[in-house]
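All protein chains but one are shown at their positions in the complex.
For reference, chains read A, B and C in written order, and residue numbers begin at 1 within each chain.
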């Protein structure tokens, strides 16, 4: 085990896969010479050379189009979209082309590619550089969607994403890049589609993703210590495929579900999980399903304003107490 | 009252507003000379001339950018995106620029504009020309979202959208264009944000949108006549603002909710409504919340395949029976 | 402009003599097969055996045939929804094409894609793309991959005049040049988008050729209704790409005989213009040239008869095929063959 930052774990995961398979290549804006604007691809150009690690123009559609064309003809590209907000400038290639081509061709075309992107708020970048858009991807059939919270999962899930035969959107939470955690040495792969139960309690199940996971964990500790409420915390990790089995089991046990979403309220992943639980586990519920989300507004740039928007530990604690008391 | 087709109601709504306000203009691909590829803007060039009704190049980003720039400087543009699938090529202008600019500028910029688009399946156009993407829009704070089912609402809601000071995405269901209905003569405006209760029953509330509304109505008739199940049918009409009051009232009365969504399953509007009901009306529910959606797959082109995907009257009947029996 | 004209003229004259008889007959055969197949598709529409939409390349066969014959079997084709001809010339069976248009079990994708998405990876026909412009970037990616893998494959990407005004055109051209990719971009300028003339919405006269210099490329404007010109231009561009010379951008002037799609009678076009272009129909024109070159009419008639026979047979085969099993509508989202998004 080594202690790595979240951003180092990105580079470690990519390097592990590039060493294994010469068809894995990496492209994106400033990913090569500069090692990425978030420094998450540092060292890769040096190790793998300019044919495999390539800087691109500011042409997100061409970046993803190139990745798709390469994937359908034998490569396993990893493409970076610098900020996930920029998916909006290349959404066609993602949602209409990459997501649908295998289906439309009745399986003739296989697209083993990964699109990594810096996602989420907390860095005071304002409304166009802070969005959590994993639900944009989740809403489109044909995309796998992953959003790790811890360095070990960054490396392991990224490796699994590269090995997967299907397109995977890999969301890296920008304000987690500097966080640290133990990461297994050597080959490390975490299968897609498995939620991670981080702690178990009897009173309530909290499902969270990415930046919301450490906050949910902190909230759970406070709830237990200060309020005697014992919470299960599920790190959802993978939105597609979704580990409904684990979630349903945990909710069945506690009888209560709270989702903690960084995305703005409407049509977030929490709504999907809530609807699944409300349909399949209705008779096991002991109370309403509660969603804690960023309110349905764009994110502000100023620190005190942004902090008032994104779910905080305090907000999670308060809302869970309302539900359980 | 005159009987108009859904497509004629589009032109009627636009014409009504263009007559009223000289700052209303219309742009899009083939909207002028050709009267639109769905013939929904026939006659407008003749009546209002080429300065107000303009054909554009195939440049969706420029179309919406132009609409935005015009709206922020005094016009009230209506822009057409021919198929709603093409929102993917201009999503940045919609989701990052149009949706957020008022907020980011702390209210300095007002964007009274309407984006109309042909949405949904049933026309055997295949996976890239048949999507229901109203949930893409609903997920982005700062956009109002409307999707009418009947010609009268087309005209009235379109008029309200043009008069609204905020950006409105107006989804026209392509396979409804040829359907007919009574439309009030003279000025006709239907306020945004009001659901329409089309029929009332005591057993179950069915919430539907666009093409799913007539199907839900047919299903409700069959349910009543053949199975003695009396359903309330709510035409949601407006996703943002969402008339949660009406929906909650109706569900409180019947104790059961079924949503019927044309969109693929994950993160559809039905999930959002389900999560609201599961949180706010939990204690009034008599049973699970059920969502009927197109499965989470792209749409096929062949008629028998597409028909097997999009919720049909039979499927609605069967699922409601399972729930209520 | 002068550069363009010179180029055209050069392409028009000089290399014609070099094409051998067999190749010429193949070019003719391909054009005739395309024409008959699409005429049949049109009839099947009228009989309501084809649902949805469809975009015919009637009149534009010389571009498809010229390239199809010039390309090697391992070269990649990327084309648009107007892609029946481009699919056929790569060797895909007529039955599978018609079957896909009819949307039944005999189709290339058993009805899942439809007429706008014909794809046959087996034939290196990497897809028909229905969002204007998207595939230019994808073709660049295939070219990048070909070079990375050390093959000598070239990607050829066909698109319309209207596609030259969308952002991806610009992004793809720039990237292809910067990375010096083996890709040939072919604009089939048929003068119209759906119902609007390209010149009404384009800043320059030649929507592709006049943009070439923006990417440091030579402007290449050719007569897209002369299959010899297309063929020789294609050979040159493919060869340049194969030898590491990077991409080309070719504008082929042509015309569609019918409307944009199934629903469109094409009435927005001036009668004179239509007449003028019908007179330039690439097929009778080439037929005459072959006769002038001393090929006997019988040979041509037998090519025509053979093409017709193939179309008739394919029609019967495709018509007889059963509908696709509905279960396939829920398959092959993922590489494991399934569509599960949950466990």
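Convention: contacts are C-beta pairs under 8 Å (C-beta built on N, C-alpha and C of every residue); 3 or more make two chains touch, one makes a residue touch a chain.
Owing to the predicted nature of the structure, the values given are computational and were not obtained by experimental measurement.
Within the entire complex, contacts from the absent chain reach the displayed chains A, B, C.
Interface note: of A:69, A:298 or A:311, the residue touching the hidden chain in the full complex is A:298.
Residue C:169 is the one among C:169, C:185 or C:231 that touches the chain missing from this view. The chain omitted from view is touched by exactly one of B:4, B:18 or B:104, namely B:104.
When the whole complex is considered, the residue among B:5, B:96, B:117 or B:196 that touches the unshown chain is B:96. In the full complex, the hidden chain is touched by subunit A at residues 29-30, 33-34, 37, 55-61, 85-86, 88-89, 123-129, 265-266, 295-298, 300-306, 308-309. Interface residues of subunit B with the unshown chain, by the touch rule above, are 23, 25, 51, 54, 56-57, 59, 61-62, 64-75, 77, 92-93, 96-97, 101-110, 112, 141-142, 164-166, 193, 240-245, 276.
Residue-level contact of subunit C with the missing chain is found at 165-171, 173-174, 177-178, 200-204, 210-211, 213-217.
Operating definition for what follows: only the chains that are shown with their structure count from here on.
Of all the chains, the one whose CA centre sits at the greatest distance from that of subunit B is C. Here the CA centre of subunit A is 40 Å from the CA centre of subunit C. In whole angstrom, the spacing between the mean C-alpha positions of subunit A and subunit B is 30. Subunit B and subunit C have Cα centroids separated by 36 Å.
Of all residues in subunit B, those that touch two or more other chains are 85-86, 88-89, 126-128, 265-266, 296-298. Contact of a single residue of subunit C with at least two other chains is seen at positions 110, 112-113, 117, 131, 134, 167-168, 328, 333, 339, 341.
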